[in-house]
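All protein chains but one are shown in place.
This part shows chain A:
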């Protein structure tokens, strides 16, 4: 028996994730009835994406690491945690064993809860975003070595997110104008309680009367929203801060231009690499949509869609783009923060979707709520980055990132979901049972007052002075 385990662990360490994950993916694809050619392509795309991700992060890390260090040495700005984006989180999460176990389990749970009418949200149509649970679970497993606890955490998080997305389903569907569609991305839905609270508070403070014209603002920003351009600016900015006392030297300007161009390159190249990886999984995540169609005929239900469908909506895009410089600035001055938000700054328009939908497109409200929530999130990122980095290097022994720690601002800067992780980390049974009991209380309260709650969210922004055309 011991021999078998030894052989197995030898095999695992010899081949590594870039061979084993594609093999597992091939097997999963076959089990789901995908044909050989597609299943093999899927596995190969995954291996190529994983390796490509290493290449990009390592070579970029080597360039940017000295810049980040000199920022700390010369300017006293200590931000040694590099935000490598949600794309890297997905690559890491899908390469962990426990993540893949949950991926399979989640399909059963989500399909089951829908058919048992526990929820009216069909979540398996956006399986992709499950990686968000998987990364929290992988970190918990790393720290506690308890696979059951890690699985339980992911299931509990999933239950809460399903509840939140059902609460927000009608609001999201009306605001973004996708009939019968909702969003279930865990990292966005976790903002719901805060978004609702802030919407009420800011409404009382008179924010309902502040109207910003998204279309006009969008024209003014023009080039600023372009990923390459944002990369160029951030890369230059951190190198200037790092060398502010040596701006008279030519070498400093060499560093500044290199940093600017390589950050611009990462912004442009990374989505392509991540796209290769993602397309390995899209064949699989596609298989479940047809199942919902048959069952959903006689009841009110919502089909989960990817958060991408809300990204380009003018109020959402403008709120997100305004938040880019604000969050970057806050990262430099927020006491206790060690995270340098970078690649996921571009994800801010996704991250504000819940704020925007709940406030019915109020840009001012969404900005204020976003600033508070994501600032707390920066502190969370700084707290969990060591674990995140450890999980990343475990699945990716080649990953060095120039010696920096890594994180994803978009996926991890979420205080509420982090709270559930920290609670499970204490391994205190009372605390964990408390969280589960709270879920059931919230669930049954929602079911009882569903009409009132959904109606409240629809009407809470009604203001005779509000311009209807903004919606």
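As a working rule, a contact is a pair of C-beta atoms (placed from the backbone, for glycine too) under 8 Å apart; a residue touches a chain by one contact, two chains touch by 3 or more; residues count from 1.
Operating definition for what follows: contacts and distances are computed from a predicted model.
S.K.: Match the chain absent from this complex view to the correct UniProt protein name in "Outer membrane protein beta-barrel domain-containing protein", "PTS fructose transporter subunit IIB", "Spore germination protein" or "Putative hemin transport system permease protein HrtB".
M.R.: Not shown, but named in UniProt as "PTS fructose transporter subunit IIB".
S.K.: Of the residues A:40, A:115 or A:178, which one touches the chain left out of the display?
M.R.: Among A:40, A:115 or A:178, only A:178 touches the chain that is not shown.
S.K.: In the complete assembly, which of A:125, A:263 or A:382 touches the absent chain?
M.R.: A:125
S.K.: Looking at the full complex, which residue from A:21, A:153, A:266 or A:346 touches the chain that isn't shown here?
M.R.: Only one listed residue reaches the unshown chain, and that is A:346.
S.K.: Which residue from A:274, A:367 or A:380 sits in contact with the chain not drawn here?
M.R.: Only one of A:274, A:367 or A:380 touches the chain omitted from view, namely A:274.
S.K.: From the listed residues A:39, A:64, A:303 or A:432, report the one that touches the chain absent from this view.
M.R.: Of these options, the touching residue for the absent chain is A:303.
S.K.: Identify the residues of chain A touching the omitted chain, counting contacts across the whole complex.
M.R.: Counting over the whole complex, chain A touches the hidden chain at residues 87, 125, 128, 178, 181, 215, 218, 225-228, 271-272, 274-275, 278-279, 282-283, 285-286, 289-290, 293, 303, 305-314, 317, 346-347, 349-350.
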